[in-house]
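One protein chain omitted, others in place.
Should a chain be cited, it is by its letter among A and B, assigned in written order, with residues numbered from 1 in that chain.
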Amino acid sequence: MTELVDEQLLKDLAILAQLPFEPEQVSSTLSAINEVLELVARLEDAETASVLPLAHPLERQQILREDAVTENIDRNQLSQNAPSFEDGLYFVPKVIE
Amino acid sequence: MTHPFSTLTQLQTQLRERSISATELTQFYLDRIAQLNPMLNCYITVDNERALDQARAADQQLAQGSAAPLTGIPISQKDIFCIEDQITTAGSKMLANFRPPYTATSASQLEQAGAITLGKTNMDEFAMGSSNETSYYGPAKNPWDLLRIPGGSSGGSAAAVAAGLCAASTGTDTGGSIRQPAAMCGLTGLKPTYGRISRWGMIAFASSLDQAGPMTHTAEDAALMLEHMAGYDPKDATSLDEPVPEYSQNLNQPMAGLRIGVCRQFFSEGLEGAVEQSIREALKTFEHLGATLIDIDLPHTPLSVSAYYVIAPAECSANLSRFDGIRFGHRCDDPTDLQDLYQRSRGEGFGNEVKKRILVGTFALSAGYYDAFYRKAQQVRRLIKNDFVEAFDHVDLIVGPTAPTPAFQLGEKLDNPVDMYLQDIFTISANLAGLPAMSIPAGQVRGLPVGLQLIGNYLQEGTLLRAGHQFQQATDWHQLAPEIE
Partner (left out) sequence: MMTIPADWQVDIGLEIHAQLKTDSKIFSGASTQFGQPPNSQASVIDLGMPGVLPAVNGAVFKKAVQFGLGVGGQINRESRFDRKNYFYPDLPKGYQITQMDQPIVIGGSVTIALPDGSTKPIALTRAHLEEDAGKSIHDWKPNHTGVDLNRAGTPLLEIVSEPQLKSPEEAVAYARVIHQLLTYLEICDGNMAEGSLRFDANISVRKITDAKLGVRSEIKNLNSFRFLDQAINFEISRQVEMLTAGQPLSQDTRLFDPEKLETRPMRSKETATDYRYFPEPDLLPVVLSEHYIDEIKRNLPELPQARTNRYHSTLALPLADAQRLAQDRRLADFFDETVAKTQNPKVTANWIKGDLLARLNEAALTIADSPVSSDQLAELITMVDQDTISGKIAKDVFGALWEGKTTSAAAYVRDHQLEQVSDLSALEPIIESLLTDHPKQASDLKAGKDKLMGFFVGKVMQATQGTANPKQVNDLIRAKIDRS
């Protein structure tokens, strides 16, 4: 089985997905992922040269909505699940740009 | 007082005739839940107070003669459907304390039709699984054999209905998550055409594949539920602007002349011999009912699981990015910086299967791999859809087994994830093509239920339900119940 994803790639993917890179789990994670990718590799057999990708199963067109303000927002109600909400703001550790 | 496995139509009659009150009926199920849920673990939350409040209101309506079709009927809802101010977990630690400020459209429509929600059912975490074993809240058990899985991801819903802990339930199906647990537990489970039921308020796993649907004892019940769950919702941009037929009124049209395609690829290696036998027996019933069986091919079926395990993880990798510990959901203690906040909150909040799929999805979309993986999978998706379009030129329904085996044992496939994924080998292609599909009980193997799957053409839920109902008039598999007291 060719390993498509190696440790370095896993590190990169973890950063993109903002998941922790857990060194003790590396080998089990890698084998789990590569196993799936091997299953996926069967796609290579398919003849798809002139086939258009299908993004939406039923190929319909978007119905557009009117430009109207329909929301009556109570920010206190909507922030009830927030771990850190004060003075109308959601707080995170300071971000340096 | 009442039978725990009563159908919705039976309960409607009982409630209307006042041989039982809504409050009594609700209390009956709540008592059963208290008694049996510790063993089955099919409910994550039960809200006695809210349910009884709804029941009392239902009784008033029944007394006044202003009852809606589902008034007083106690159901459960998969914990993926947001219900305003009620804890909605999606089977995850990430949302253990989440109370949404909105209710899912499909859930709301059912409650408006009078249904009483007893509680929220257990499920694979974020709907990712085929056995209900990835739930943060522990596995649900199959009422037919407590050492076996009920199927997934709507395992809790299936177990609850099969064990008589509610009269019906709602599930979601992305690769088979309504149909496979329905098959495992001896129920009727329907995934409608993509877009038939609104996805507003339904926590997203894979947006282009997810659909809600009913899980019931009978096709007739499924028709009744579907009537109230379906409909155009402007809040869901992928929702279909199509009228909702009166599914429950058209079930008795005879099946004579119906052309049923028997898909060769659904009878492949991997299908357990005894299951195949059950299905072939069941097909004879369709012939006796007047249908014609025609052999058909859906040649790209063997690629469906591969395509699915690119598309679903890719979409979910993006859908789950919103879980960052900032506006809702689990947050780690004392984050040192933003990166720490994200990584630890997500690392702690998500289980291993979810994290794995996010990584696979991130990989499939990343630069350098997008064309070979994601784009390729979308191309194969079109080939799979084209197979169906061609088949439906000659047949009205396509039939086969729902799952390759009956319910397997808890823990049996945990070390063999690909084997687990292949559970969905017959169900996945209907999701990729967006077609309606239904599983109905059609036999038993070693005392365990076997499900038969029917796939219909776009918006042909009526044909599916009719065929299911007619089958259930001629057989009694759907009337079998587990012995669980």
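Please note the rule applied: a contact is a pair of C-beta atoms (placed from the backbone, for glycine too) under 8 Å apart; a residue touches a chain by one contact, two chains touch by 3 or more.
Not measured: the values here are computed from a predicted model.
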{"item": "Given B:Ala90, B:Cys332, B:Val380 or B:Leu410, the one touching the chain that is not displayed", "value": "B:Ala90"}
{"item": "Hidden-chain contact residue, picked from the options B:Tyr43, B:Phe98, B:Phe286 or B:Tyr458", "value": "B:Phe98"}
{"item": "Hidden partner chain, residues of subunit A it touches", "value": "16, 18, 55-56, 60-62, 64-71, 73, 75, 78-79, 86-97"}
{"item": "Sites on subunit B contacted by the missing partner chain, in the whole complex", "value": "81-82, 88, 90, 95, 98, 100-102, 104, 199-204, 206-208, 234-238, 314-315, 317-318, 320-324, 326-329, 338, 342, 362, 365-367, 370, 374"}
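Convention: only the chains that are shown with their structure count from here on.
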{"item": "Where subunit A and subunit B are represented by their mean Cα positions, the distance between them in whole Å", "value": "23"}
{"item": "Subunit A residues within the subunit B interface of the complex", "value": "4-5, 9-10, 13-14, 16-20, 22, 29, 32-33, 35-46, 48, 51-58, 60, 62-63, 65, 77-84, 90, 92-95"}
{"item": "Contact set on subunit B toward subunit A in their complex", "value": "97-99, 101, 193-195, 208-209, 234, 237-238, 240-241, 300, 302-303, 305-307, 309-310, 313, 317, 321, 324-329, 331, 335-344, 346-347, 350, 355-356, 358-360, 362-364, 366, 372-373, 375-383, 385, 417-418, 421, 431-435, 458"}
